[in-house]
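This is the structure, below, for whatever I ask next.
Note that one protein chain of the assembly has been removed; the remaining protein chains are unaltered in position.
What follows is chain A.
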Amino acid sequence: MSGTYLGMPSFPKAAKDAVHNVTLRANLRHATHTIRDKRAKAVAELEDWALLREAGKQIKDHTLRHLDRYLEQLESAVTAAGGTVHWAADAEEANRIVADLVKATGESEVVKVKSMATQEIGLNEALKAEGISAYETDLAELIVQLGDDRPSHILVPAIHRNRAEIRDIFERKMGSWGRPAPDGLSDSPAELAEAARLHLREKFLRAKVGISGANFMVAETGTLVVFESEGNGRMCLTLPETLISVVGIEKVVPGWRDLEVFLQTLPRSSTAERMNPYTSMWTGTADADGPRTFHLVLLDNGRTGTLADEVGRQALRCIRCSACLNVCPVYERAGGHAYGSVYPGPIGAILSPQLRGIQSEIDVSLPYASSLCGACYEVCPVAIDIPEVLLHLREKVVDQGGKGHRLEKTAIKAAGWILDHPAALAAVEKTASGTRGLHPGRPPGAGAWTADRELPELPAQSFRDWWKKNRT
């Protein structure tokens, strides 16, 4: 994934700042609760939601099981429709392919549709290194880009910003990227949107190359599909002469009938809308309209490895709706940046360590960034059992040992011995209760608990003891 995230501290360290940032906490709480409640209403409208969820899960599982076949079918169909298909094993290869394609057009600017895949590979940074400027055109991505910031949510990348902060960013930064913000800009949503519209219009009309991702790819016809709300995507997909789409290999579905399910579940799960405002679909190139040249870059970047894991592979069902982020109590307090990835929240906690490998400080800590409350699984429109995958990844972390887990393993083993010997357990309980007056309220080493909480008071006798005295 993007070099931006290398050397990220572990989740608990990164979350600490967010937890104590009052403004951020308020922004996140307001935004996630609003979307959460709206989603619940939108989903409740459909009587067959449970069936749609099951269908989405099965379509994805079927496709993933036969991924080789559907990808080759997709390649044939895209090629037949006038497009060119490229295969990228990792981020570096994908970035090189895209940079070379842009350079071949002679252009030094591209406009972008919001895309998770291109953020995952750090495409903007890679293009910049080649002297190519990539302009984000989604409103929230624009805010993030102008603010020299990182996205903190899949659907609402600038969720951590409030209106006043956005106005400041527009005023300070728009001028150095293109058309400056209008004088006397207020923080009213209408004025902010108009400022962005004017700024972006200039880019749309000038751009010769557009770059997108895709929500789905239909194997039978080679059609790519983008769901969006603002219309900026439609501009980028139709105005430029060259269109380059970078898409993860797990985004393929067999046929148009499969799309029917996701057309219902994705908008309701993500923006809580019955239907998203813009659904763009394109198949190769057409003579009379749209881009003259179309390139599809199929991205692996850790997906094949994830597919090989029987428990972990369900993460590849994800359709990036972000419903799991909006219900997650941990995300709400820690914010998206703490997850050290373009994929934050519960899905990020199981996707990032699998795509990147469980090696870095952040990836080792992500499987533990959950209280296992299960709210994410409950809302997932493709039924990814996120707690199950978290537990599976925790086992992998423990199995590979490593820093911090040796001491824990010793403690777990010692406790395990006591718990396998009831007489020893009874003795430990008796000793603890018998000396309870001597225990300090905040014993050394218990700081993680006692910083904000009291320890429970030890009882005079254990239940085991009481039973022995009173019932035997």
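Convention: a residue touches a chain if its C-beta (ideal position, glycine included) is under 8 Å from a C-beta of that chain, and two chains touch if they have at least 3 such contacts; residues count from 1.
In the analysis below, contacts and distances are computed from a predicted model.
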Check: What protein name does the UniProt record of the undisplayed chain give, "Formate hydrogenlyase subunit 4", "ABC transporter domain-containing protein", "Histidinol phosphatase" or "(Fe-S)-binding protein"?
Finding: "(Fe-S)-binding protein"
Check: Who touches the missing chain here, A:55, A:192, A:369 or A:389?
Finding: A:369
Note to self: For a quick check of understanding: of A:19, A:50 or A:164, which residue touches the chain that isn't displayed?
What the structure shows: A:19
Next item on the list: Against the chain that's been left off, what residues of chain A make contact? List them.
Entry: 11-12, 15-16, 19-20, 25, 329-330, 333-334, 367-375, 377-378, 391, 393-398, 408-409, 412-413, 416, 419-420, 422, 425, 429, 432, 448-449, 451-456, 458-459, 461-467, 471
